[in-house]
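Scroll down for the structure; my scribbles are underneath it.
With one protein chain held back, the other chains of the complex are shown just where they sit.
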Amino acid sequence: MKKQRTNAIVTLYHKLGSPPSFYRISGYFLKWLLLISIALTCWGLYDGLVLAPADYQQGDSFRIIYVHVPAAWMSMFIYAVMGIAAIIAIIWRMKVAEAVMIASAPIGAWFTFLALVTGSLWGKPMWGTWWEWDARMTSELILLFLYIGIMATYGAFSEDARKAARMAALVAVVGLVNLPIIHFSVKWWSSIHQGTTVSLTGESHITWEMLRPLLYMAFATKFYYGYSMLKRARLYLLETESQKKWAHTVITENK
Amino acid sequence: MPIIKATDVSCQRGQFTLFEPVSFTLAEGQSLLISGANGIGKTTLLESIAGLRSIQLGNIEYKSIDLLKSKDQWFDDSFFIGHKTGNKKELNCLENLRSFLQIQGIDVSEKQAEDALDKVGLAGYEYQFAGSLSAGQKKRLALARLTLIKHTVWILDEPFVNLDVAGCDWLLKLLNQHIDNKGILIITAHDNPSIRKKITHELVLEMQR
Amino acid sequence: MPIIKATDVSCQRGQFTLFEPVSFTLAEGQSLLISGANGIGKTTLLESIAGLRSIQLGNIEYKSIDLLKSKDQWFDDSFFIGHKTGNKKELNCLENLRSFLQIQGIDVSEKQAEDALDKVGLAGYEYQFAGSLSAGQKKRLALARLTLIKHTVWILDEPFVNLDVAGCDWLLKLLNQHIDNKGILIITAHDNPSIRKKITHELVLEMQR
Amino acid sequence: MKPFLSLVKRDLTLGLRKKSQIYQPLVFQLLVVTMFPLGLGSGAKTLALIAPAVIWILALLASLLTLDQIFKNDYDDGSVESYVLTSYPLSMAVMAKVLAHWLLTGLPLVLFAPVLGVLLHLPSSSYGVLMLSLLIGTPIFSFIGSIGSALTMSLKHGGLLLTVLVMPLLAPVLIFGAGAVVESALGNSASQHLLLLSGMLVLSFTLVPFASAAAIKINLE
Partner (left out) sequence: MKPFLSLVKRDLTLGLRKKSQIYQPLVFQLLVVTMFPLGLGSGAKTLALIAPAVIWILALLASLLTLDQIFKNDYDDGSVESYVLTSYPLSMAVMAKVLAHWLLTGLPLVLFAPVLGVLLHLPSSSYGVLMLSLLIGTPIFSFIGSIGSALTMSLKHGGLLLTVLVMPLLAPVLIFGAGAVVESALGNSASQHLLLLSGMLVLSFTLVPFASAAAIKINLE
């Protein structure tokens, strides 16, 4: 029984590791991922913007939380996924891992950007300034720089997609090693030098009505990421395997 | 006994496979000329054999061990000179020659280096910076390395380019000598038909269908 | 009537005069091969004639006017291709060919440029970036300019380098045609002895004593 | 098409193809701006004080990072010949190169400046003057920089030398540029500073192309 299960996992690993079957299997999921993420987003936004009660202190401006917080969570989640894929891509030279890694970077960068923009939109009514140099915001900004570095590396070597992907993967791994160092040093820096500008701990009083839409949105963004990432990864695979037979048939079939 | 054995090797640039897979074996004292039209992939193939690129299609064995597995032995025995000469323009000829080899762990005394420059026709240029040499002189400076090394496999990409007639003659003689000493030679040279006389194998690369 | 007349020209690099002063005259349909050992100063001389360096020793007249005095006429009538090809690696072959000439005021339609690439054996590479061409292909892309210009004087530094046999044949034919059309050619080419057949003048540069 | 336009078009194509040339100076600015609070470790007050100087110095540094590319590229790959060996005036070619350079690197700096202003807590009433002063100042960077670029194009590592050559020449631009922003942040009129800046622009527009052309010719020898 147990042996069978490991076998199943091994075959799944090999299946997902081979571009044609990854392409085929991921094809089944695409539509569903998109549909679920759209449904969740609609419901979450309706719940958050209409159903949830206004905050007694912040009024309606707090509702930006339903974009801001999921985006901020995704920015970190995606970096983790990308970092793991990058390690696999470098050590085992697995093409699918390259694809996942390369596909994740722009999505992660957009979520990071979104978190920054919504954060500073929120900051204006809350603190009267668009931007404050506190630890969390600063490290989010540095995260954006890391994403940009990865994408720029990929772009710089665009003539050879595989080499570009492996170079970008190396940058991602180095960033991954450094990320905790950056995180803690920034925390430490702002804790010694700055009085806490804002306390973000207010959310422990958050009511279920306010929390529920947040969870919807958190799941919606995950599904959207799954959809968008698979779609980009499939494109990458088609591009780099365009000489192989399976890719050729896919391309001609789609014409 | 074959020392180098290549089976179904081809190279890729971007996503494209360049030429029809080729196979060859080389034993002591044998030499291989790689020819083919411009852009067919000669340089790419030579760089892959030398170890600058990884071999993606097919495999090459050196002394029966796959090159991918153990490169050290191969690096110790093979020597590559490509399109780029590897000279530092801010160093003079003597310094260039010595430092290049010393970094590879090959000790070269000043006297030896001077002799090598003399052989290659750069006597009198020992203290001129490599940056201000003419095209042919730069090539000569790079080729001077060949007179100082003991590697059995030489891999040369278009070594005759930019050399004048005297230079070509000298190089031909040196290559012959290397082969006579049981060395192995892998070379491209579309500008020098006379190399064909001493070559034991020729590989004509052909477009991938 | 001589169109180009050089009197006691020599070149300097640093403080050194490179070769014994040379003189020559060229009329319509004549051609000059400049030869000599590596490092004698062929490239330097060609660049000086073309107008990239100023002539320090001796003087050159074009249509009886000193080159130093009026360069515009000379620039309009002469065309130089040197060791560096002048291709932009981020532009594709078509764009390279067209923009290079357009910047010189020579209008080239897309159709014309495609034909030129076709002639030079780069059909199928129109949209490949020049940076990812092979050594010989880069040379071909530069030489494609020659099929699109109307300049009477061509100045070519080692144009055969890196070309394969077919490429050399094509270039030889093009040069012959140019000369037959009363063009003037100034060239260096140590790797291609067959150029001598069509050449009317040869200048062997010799070391300054 | 005229040689002038062909050259501008080619350089714009090149620049737009490698977009990195456009956005990387901006990212560079962002990065250095981030370094300031990290290094200062103090509150927002100091930041607002030094904001005009920092933004202008960063615009200068970001320009300097791309200035060497004006001619160096063309020298390295041999395509200088396409505009040197013709009867078309070299100074016009210089103009074309400078124009393309400014469109690709200067203009984005102008448009991006307000973002830096936000990060450094510059009062938002000064954004207009900030952008206007940069709009007049950055072309001067490109013009004066082209001389340095022409002088250093044949060097392997001309970048630093170029910095050293050009920066003293650009000090006045910086003084009046940052000065204008400081004045406006204090609520004063910045028009005098801006006028002086414009004067410098006119001056460099008329003189620089000839200087750069001369530098190219000397450098090719």
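So that you can tell them apart, the chains are marked A, B, C and D in the order they are listed, and the count of residues begins at 1 in each.
Simple rule for what comes next: contacts are C-beta pairs under 8 Å (C-beta built on N, C-alpha and C of every residue); 3 or more make two chains touch, one makes a residue touch a chain.
What you see is a predicted model, and the numbers here were worked out from it, not measured in a lab.
Checked against the full complex, the one of B:T7, B:S23, B:Q102 or B:Q177 touching the unshown chain is B:Q102.
From the set D:L12, D:V27 or D:M92, the residue in touch with the chain omitted from the display is D:V27, counting the whole complex.
Within the complete assembly, D:V182 is the residue of D:M95, D:L135, D:A150 or D:V182 that touches the hidden chain. In the full complex, chain D touches the hidden chain at residues 18, 20-21, 24-25, 27-28, 31-32, 34-36, 38-42, 46, 49-50, 52-54, 56-57, 60-61, 65-66, 69, 73, 76, 156-157, 159-161, 163-164, 167-168, 171, 174-175, 178-179, 182. Seen across the whole complex, the unshown chain contacts chain B at 50-54, 71-73, 75-76, 78-80, 82-91, 95, 99-105, 107. Considering the complete assembly, chain A touches the hidden chain via residues 90, 142, 145-146, 148-149, 152-153, 156-157, 160, 163, 166-167, 170-171, 173-175, 177-178, 181-182, 185-186, 188-189, 192.
We take it that only the chains that are shown with their structure count from here on.
Chain B and chain C have Cα centroids separated by 30 Å. Counting only residues that touch two or more partner chains, chain B has 13-14.
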